[in-house]
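Every protein chain except one is present and positioned as in the full complex.
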Amino acid sequence: MSPLTITGRDTTTGPVVEVVGDLDYAHATALRQQVERLTLRPGQRLVVDLASLEFCDSSGITALLAARQHAQAAGADIVLSGVPTNTLRVLTIVGLDRVFTIRPDAATA
Amino acid sequence: MCGINQDPEPSGTGDGTGTGTNAVFTALLEDSVEELYESAPCGYLSTLMDGTIAKINTTLLGWLGMDRETVVGRLRFADLLTVGGKLYHETHFAPLLRMRGEISGIALEMKVTGGGRLPVLISSVVKHGSEGEPLLIRTTVFDASDRRTYEEELLRRKQEAEQARAEAERARAEAEQARRQAEADRAQLADALAVLQQSLLPASLPLVPGLETAVHYHTASANRLGGDFYDLFPIDDTRWGFFLGDVCGKGPEAAALTSLTRYTLRAAAFHDPEPAVALTTLNSVLHDRYTATGDPRYCTAVFGIVEPGAEHDQATVRLASGGHPPALIVRAGGQVDSLPTPGGMLVGVLPTAPFTTAEATLAAGDTLLLYTDGLTEARTGPTRKNLYGEEALYAFVAARAPSAPQEVITALTGLLGSFGDGLDDDTALLAFGVPAARPHTLPATDHLR
């Protein structure tokens, strides 16, 4: 189990949040808190880069849903990029592949 | 005197003992017996048997700051002592001196004129007359100020050590008490958790005429409440409802969600047991309660109805899935089918969510298996990096097909055990099927831990 590291940077279209490590019950709150601290303006796009995500469980999915809520409340979009295969599989089973916008990598997001 | 010997060796004298040398010593010292007594480096006094002081030397008078006239014939030995000393003198010193005729090295304190106290060491001896009768007491007094200071220091340290020991003992006892309390609290908490845990799941599956049933529930952590749920319950004379699912998160929050989910589904089933409707009701309840208030939470679930045929040789199943892995059907012929429900959405996140319905018929010897993803998400392999996965599960089940419900559950229970600490999530397994041989129901099994 790797600990979670979250880094953020700003782009012209909006903030990018990079998630490295395990997004699980112990660490998911950190992502929620980080995202909720971001100021989003209408029309912006929040990109959550999951390319270095090692593990994601139901708590992690909840954190992503919370991020989506925060973006929607601000009138912004949310995109998940670089989603690992396992996580994509889980998102598909629960139907969230039709709820989140998913892109292959952060650059094209 | 070193090196100087002016005295000629006496020669011709009888004993040759050097008496000349002694005379020189005595002459040089100019000491009379009187002076030896009066100016001795210690105190001397002599008393009658009743303690009246008959003689006292100058040294002692000087220490006490007293005149000879005030003392001799007027005071008793005990009058020179402090009150505590007087008590000790009467209860210990005097009796011992009477019985043994001597006593030595007794520590007492004498009163000094002007208000001070002199710590002393006292030795006394009784002088007896020609017929053995006691006549008088001779006493020597040593100034024990330094010795007393040393003793007090030792005593003080001893008391401090004793105090420290007592405090350490107290601290230890307190720590022990705290530990025992913590232990009791922990035990109480564990009991409370166990009771709560019990309330989240049915104690045992009911007997369903025409069906064999089996269940297994694995808790990842003894101290955490479960996040998986299942149930099997009668709807009416011919139909039985069932559900199985998995809430997000862990701990007490997840348990609250489990509880709400279970009872909402049960209630919904009585209202309208159509599976997609029941899940829709659940979706509204969870969405309004959680996601709409800014606290998104969800569960995945399968809800269905099973109706055993009147002859107990088949059963129809109609189920809907909300984002949950598909059910498996292990056929009597040995093949394994899945019962896919594509398009189902996890429950509670969107204000309205689609739930896909599917149907199947179970023939004699067929078993339907529902599971939560603790099973397929278990980490395996030497590096624990790989997840067990659905393909592996299918292969495992297929290798043992056909299987009655209990056989499937037992085999999968063993599989879960084999994951060791690679299995770090709760897992629920529910299986039911139409009996292969005689159409009688096997007793429902209690879920195992």
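All chains are identified by letter, namely A and B, in their written order; residue positions are counted from 1 within each chain.
We adopt the following convention: contacts are C-beta pairs under 8 Å (C-beta built on N, C-alpha and C of every residue); 3 or more make two chains touch, one makes a residue touch a chain.
Quick note on the criterion: contacts and distances are computed from a predicted model.
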(request) From the list "Hydrolase", "nitrile hydratase", "ATP synthase subunit b" or "RNA polymerase sigma factor", give the UniProt name belonging to the chain omitted from this structure. (result) "Hydrolase"
(message) Considering the complete complex, identify which of B:Val24, B:Cys42, B:Leu75 or B:Ala107 is in touch with the unshown chain.
(response) B:Ala107
(request) With the full complex in mind, choose from B:Tyr88, B:Phe242 or B:Phe303 the residue touching the hidden chain. (result) B:Tyr88
(request) Determine which one of B:Ala54, B:Leu96, B:Val125 or B:Ala292 touches the chain that has been left out. (result) B:Leu96
(message) Applying the definition given at the start, please give the residues of chain B touching the unseen chain.
(response) 49-51, 76, 78, 82-88, 90-92, 94-96, 98-100, 106-109, 132, 148, 151, 155
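Assume only the chains that are shown with their structure count from here on.
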(message) On a C-alpha centroid basis, what's the spacing between chain A and chain B, in Å?
(response) 42
(message) Touching residues of chain B toward chain A in the complex: what are they?
(response) 227, 246-251, 291, 294, 296-298, 300, 323-325, 343-346, 349-350, 353-354, 373, 377, 387, 425
(request) Using the touch rule from the top, collect the residues of chain A that touch chain B in their complex. (result) 25, 57-59, 61-62, 65-66, 69, 86, 90, 93-96, 98-99
